[in-house]
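Read through the structure below, which is laid out as structure tokens, and then see the notes.
All protein chains of the complex are present and in place, except for one that has been dropped.
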Amino acid sequence: MGRYVARRLLQMIPVFLGTTLLIFLMVYSLPGDPVAGMFGDKGADPATLAKIRHDLGLDLPLWQQYWNYMTDIILHFDFGNQIRNGRPITEVLGEAFPVTLQLAALAFAFELVFGIGLGIIAGLKAGRLADNAILIFTLLIISIPVFVLGFIIKMVFAFELGWIEPNVSNDQLVSEMIAPAIVLGGLSLAYVARLTRTSMAENLRADYMRTAVAKGLPRRRVIGVHLMRNSMIPVVTFLGTDIGALMGGAVVTERIFNIKGVGGLIAESITRREGSTLVGLVTILVIIYLVTSLLIDLLYAVLDPRIRYA
Amino acid sequence: MTIIDNTATVPSPRDGSGHNGPLLEVRDLHVEFHTRDGVAKAVNGVNYSVNAGETLAVLGESGSGKSVTAQAIMGILDMPPGKIPQGEILFRGQDMLKMSDEERRKVRGRKIAMIFQDALSSLNPVLSVGYQLGEMFRVHQGLSKKDAKVKAIELMDKVKIPAAAARVSDYPHQFSGGMRQRIMIAMALALEPDLIIADEPTTALDVTVQAQVMDLLAELQQEYNMGLILITHDLGVVADVADKIAVMYAGRIVEQAPVHELYGRPAHPYTRGLLDSIPRLDQKGQELYAIKGLPPNLLRVPTGCAFNPRCPKADDICRTEIPALAPVTEQNGADLPGRKSACHFWKETIHG
Partner (left out) sequence: MPDVTKTATAVEDAVALPADVTAPAKQEKARSLWGDAWVDLRRNPYFLVASVLIFFLLLIAVFPSVFTSASPTKGDLVKHFLGKPELGAIGSEGWLGYDGQGRSVYARLIYGTRASIIVGVTVTAIVTLVGGVMGMLAGYFGGWIDALLSRLTDIFFGIPFLLGAMVVLQSFVERTVWVVVFALAFLGWTQMARVMRGAVITVKQADYVHAAKALGAGTTRILFRHILPNAMAPVIVVATIALGGYISAEATLSYLGLGLAAPTVSWGVDISTGVDQIRVAQHILLWPSIMLSITVLAFIMLGEAVRNALDPKLR
């Protein structure tokens, strides 16, 4: 077990460096010059521009810029400053991340409860009306693009019924976040429901289920203990990797409901060529992704003893 | 192993119901499966009975209905697609098919237990063996988790698993095939049931381990005076432990006999074919006999005797009339107790 964790941690290092380097290269191949952009249409004399570039280290070769950037992050937790207004990027991220985290957490809770719930109902009633209804419902949710779903919800609940505000206020109250969380978590909810259903339907046919019945166990125990312990393994794996995906995918939802989270920051950084902000953002998302996938692997080993001793 | 005539008279010590008939009696059982390709008639009127302390071997190829019958007795058939259109399964004289689900559940595991073929897939992979054994006591006897674990270790000792106390928290995949099958046996024995159904208990095991497991099963059966239904396609296993044999083909019993008589003088061409296809040391160098053709498709069972397309003795009557399972006698008409055959030409087969 210890060796397994160590190996996984070692594997994470090249992935972390590789991913950050990749996004770094991608971002810095963006056309346009953020420094020139600072001065707007008036422009500035070339000497000033060169000096600012030099001060920011933008005149160094790309690999050196990457090296400086990563050492600053790793050694001093310093993500640099925004080019436009000189604000420390940690501060900018510190404002945006909690908002998105809250949204993602709500969406996650939503998909966890309803996704698994619907999946269990469908799995136990496989082939019957409830199962087919859930199957069609999830199919529709998966097919409707997030922004369309968001607009439907906004149109119906905000404009027609007036139950919610169309846009989330700057206070980001939990009550305001519910509708966006449903939109964000909807797709994953459908996946979780289908995965749970498939997994249960598959395990229902397993030999050990027949044994459990033959042992004379009551139905609730056969389902609750024997079936669930086995069926939840793939679901847990999916849920784990989904935390990071929810945060990365919040761009659209945040745009629809005008939430000032990571999504808005991403869009803003891309248009303003704020490379450091963008890379910093992705770096944190990558860390979240790597940590959750490690945790999932460990959880997997806890849930499935066959992996543990492999 | 005792022979049939003796065991039949041994009363079951734990039979408190005052019922005098056999421990288990299956009467005219039919099972069919409704699939998208049609109705598969898996069992077509099976009759057999088992007494306490007696071993009945049910022999047949895959698809003969031997396992389906067992599952019907156990009440673990998948229904749907399975269906039992007619028949009775009497346990101590009471028809289990008429019981409520809850009554049925209380019989399972406590009165009738089952051992499955592939212990690796039949044991829950994510629960420790101790948990799975202890579950029997926790559910049926309301024991605490701790007491159940103690009982689980006792059981593992009983089936001769070395270092039981140390291994009780291990998972099924950490045991060898033979040890896993012992755990299955322990699980079946846990509540000292009256009847055990063993569905090909040794098929998945090495030959040397097979013998050990069968010996263990026979030993424990004698100790507890249990009835045993042994489902197998291995004639070798049967010879050593069974008292009587029922040979099944296409969902029917085609021959019934005390074990040694069947080996000596089969009264059905199918049984004869099975016996002839066992490789024997004294026939080295000769070509091994094989029953020609394939087992019948249960969606389209041949008319008449289901075995007729593969039978060397088949005649016109075999293609039109289903032979009844009728008593077999000596050439002079003397009774052969316990012997029956479902063949139009049983006389020629047994005496020919």
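Order of writing sets the labels: A and B. Residues in every chain begin at 1.
Keep in mind that, in the parts below, contacts are C-beta pairs under 8 Å (C-beta built on N, C-alpha and C of every residue); 3 or more make two chains touch, one makes a residue touch a chain.
All figures in this text were calculated on a predicted structure; none of them were measured in a lab.
Enquirer: May I ask which residue of A:Ile134, A:Val282 or A:Ile296 touches the chain that does not appear here?
Expert: A:Val282
Enquirer: Which candidate, A:Leu9, A:Leu62, A:Leu140 or A:Val302, sits in contact with the chain we can't see?
Expert: Reading the full complex, the residue touching the unseen chain is A:Leu140.
Enquirer: Out of A:Leu101, A:Ile178 or A:Ile270, which is the one that touches the chain we can't see?
Expert: Of the listed residues, the one touching the omitted chain is A:Ile270.
Enquirer: Have a look at A:Leu22, A:Ala50, A:Ala109 or A:Leu173 and name the one touching the chain we're not showing.
Expert: Missing-chain contact among the listed residues: A:Leu22.
Enquirer: Even though one chain is hidden, which residues of chain A still touch it in the full complex?
Expert: 11, 14-16, 18-19, 22-23, 26-27, 29-31, 139-140, 142-148, 151, 155, 198, 201-202, 205, 244-245, 247-249, 251-252, 255, 266-267, 270-271, 278, 282, 285-286, 289-290
Operating definition for what follows: only the chains that are shown with their structure count from here on.
Enquirer: What whole-number Å value describes the gap between the mean CA coordinates of chain A and chain B?
Expert: Their C-alpha centroids are separated by 54 Å.
Enquirer: Which chain B residues qualify as touching chain A in the complex?
Expert: Listed in rising order, the residues of chain B that touch chain A are 74-76, 105-110, 113-114, 116, 118, 121-128, 135-136, 139-140, 171, 173-174, 187.
Enquirer: Please give the residue numbers of chain A that touch chain B in the complex, ascending.
Expert: Residues 206-208, 210-218, 221, 225-226, 229-230, 233, 303-306, 309 of chain A touch chain B in their complex.
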